[in-house]
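Every protein chain except one is present and positioned as in the full complex.
Let's turn to chain A:
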Amino acid sequence: MKANVPRRSGSGLGEAAMVPVRLVMGAVDAPLRWVQRRLGIGGMATFFLLPNMLIFGIFVLLPFFINFAYSMTGGTALFLPDRTFVGTEQYARLFDCVNYADPNSCTEDTFWTAVGNTAWFVLLQVSLMILFSLVTALILNRDLMARSFWRAVFFFPVLLSPVVVGLIWKWILQRQGLLNFGLYSLGLEPHTWLNDRNWSFAATVGVSIWAHMGFYTLILLAGLQAIPKDLYEAAEMDGTRPARAFWRITLPLLMPNLLVVVVLVLIRAVQIFDEVYVLTGGGPGTSTLYLTQYIYETGFATQLRNPGLAAAASILMGVVLVILTLVQLGLGRKGENKGARK
């Protein structure tokens, strides 16, 4: 019996595109076979992972260890071999405090001011960022008119460089900026927003939310869209009020996405630097001086630079971030297990 196999009729374009692929495959085939003979099949996994591991090692692991080494040294010399080993002295200096709640009682008062500012910033910014991102995602998930347009509007600031974000808002908020011009035009009293301790702090929180909210909104929107519609229809048939549907259906099912967002927002909030540096420069005074700016200025921007102290502060910041992330992931897993047992 003849097999009725359809004749393959590859398109000319597809065939042409395959030519360079075949050439490359032919060229790498022999060397790869040689490597496989030397390493064995098991060793090939390591061979293929090697480029990425090298990049990770050079650009992540090595700087981490160098940074740790710097934190154990003292003096103002930039290059590690020229620096003096001081052990944990830099860490001791950072923690040399009579009362941690009062930065003035600490040897490194600026560090603790930055820590305090960063803590407040993180608390406020993370809560508001998640709240606004969630509300925006919930609104964008509805059958809005021109939904794609609104999604683009909220995502657009994410595409801007942090420096551009800082400059835009500086032009708006500075003494002779757009906001004061508007207030003046309306017959209202202008205000020196960026010279006021409270307003400048609020500005850094608001601007960072404006700049990054679109990204987190997108993650939450993807989570919302992954929730099957028929769950809501079943809830509707059951007479579930919208608020109960949100708390009992939407929120638990959105939790994995929400957890990712919380971790990302938190890390980014602790690391806040560029837009704030451009917008307020940490001022007025030290009211918007956050940890990363302290590290930068201590290590590179002051006349008596102290790379060792900056390195120690950055290591501490890293440790705090790791702890916070682990706590959140742990809480997330605990929540899942608790739900599974219920």
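Things to note:
Here is the rule we go by: contacts are C-beta pairs under 8 Å (C-beta built on N, C-alpha and C of every residue); 3 or more make two chains touch, one makes a residue touch a chain; residues count from 1.
Just so it is clear, contacts and distances are computed from a predicted model.
This complex has a chain not shown, and the name its UniProt record holds, of "ABC transporter ATP-binding protein", "Glycine dehydrogenase", "Electron transfer flavoprotein subunit alpha" or "Phosphoribosylformylglycinamidine synthase subunit PurQ", is "ABC transporter ATP-binding protein".
Screening A:Val86, A:Leu179, A:Ile249 or A:Val320 for touch with the missing chain picks out A:Ile249. For the chain left out of this panel, the touching residue among A:Glu15, A:Asp29, A:Asp102 or A:Glu233 is A:Glu233. Considering the complete assembly, chain A touches the hidden chain via residues 228, 230-231, 233-241, 244, 248-249, 252-253, 339-340, 342.
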